[in-house]
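All protein chains but one are shown in place.
Chain nomenclature is as follows: A and B, assigned in order of appearance, with residue numbering initiated at 1 for each chain independently.
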Amino acid sequence: MSSTDQPVLLAAVSVMSAFLLGFQARRVGWSRMKHKIMPPAVNGPPEFERTFRAHQNGVEFFPMFLVVLWASGLFCNEALAALAGLVYIVGREIYFTGYSNSSRGRLPGFYLIIVVLLTLTVTAAGGIILSLLDKYLNIKLFSRSK
Amino acid sequence: MSSTDQPVLLAAVSVMSAFLLGFQARRVGWSRMKHKIMPPAVNGPPEFERTFRAHQNGVEFFPMFLVVLWASGLFCNEALAALAGLVYIVGREIYFTGYSNSSRGRLPGFYLIIVVLLTLTVTAAGGIILSLLDKYLNIKLFSRSK
Partner (left out) sequence: MSSTDQPVLLAAVSVMSAFLLGFQARRVGWSRMKHKIMPPAVNGPPEFERTFRAHQNGVEFFPMFLVVLWASGLFCNEALAALAGLVYIVGREIYFTGYSNSSRGRLPGFYLIIVVLLTLTVTAAGGIILSLLDKYLNIKLFSRSK
């Protein structure tokens, strides 16, 4: 596989989303210092607990996001999946800052994240089903150039 | 790489397992509503805490599962790995519903999960070792068609 055949857009979005998650982990650490919550404690004032849970939610969703990002990008369309991934990254940041401020504040970012994940899941599932039909039943439902 | 060269069975199982994990996250949300546990709280009645932990366990294991699924599928046999992945998905659901009902109820699903993960790990490790010997020492222990 030559360098230009690799899905570099998907890789770029993956690294960017990993970097954001790492930066949010860093901000949980800053919140620990601000509220003097020393590890291993994870309980404290509501502001700290919201920040902690905002990061945890990002951790919980990250592998699911990566799976549908790559499945959608490889079996449907790389550029569209990468674009959805960028929206996911924006949604994650809106979620984190919103949730840090208030429990209700997590909702706008959360709805955006859910829309992106459903979009990636549907396009991934569609592409995978077409690919399964093609590979194992030799049924080509849509003519695709690749 | 043409469309039919891609490991679509592994992708299908990955997306299905991601979807199940997302659905289990949704059910934690429903359990929050039922028991009136508002975010960011994660403590409450035992039934809620079991449901919460059942999902968390799925989150903790998901990346490990993906690694051994893909390593086994790419370096040993794709169809066998995908089949083991389907058993994992069933085990995850048995674990989640069992653990939601009682602490002991998590055990049958858990044992199934462990058997699958050990199977995938051993087949992955075997395939990787053969591939390392082939690629770096030019030793071909088993004649393989691919």
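One rule holds in what follows: contacts are C-beta pairs under 8 Å (C-beta built on N, C-alpha and C of every residue); 3 or more make two chains touch, one makes a residue touch a chain.
A quick note: this is a predicted structure, and the numbers were derived from the prediction, not measured.
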Of B:V28, B:V68 or B:V116, the residue in touch with the unshown chain: B:V68
Absent chain, residues of chain B that touch it: 1, 5, 46, 49-50, 52-53, 59-61, 63-64, 67-68, 70-71, 74-75, 99, 103, 106, 117, 121, 124-125, 128, 131-132, 134-135, 144, 146
Chain A residues that touch the omitted chain in the full complex: 1-4, 6, 8-9, 11-12, 14-15, 17-19, 21-22, 25, 38-42, 55-56, 59, 62-63, 66
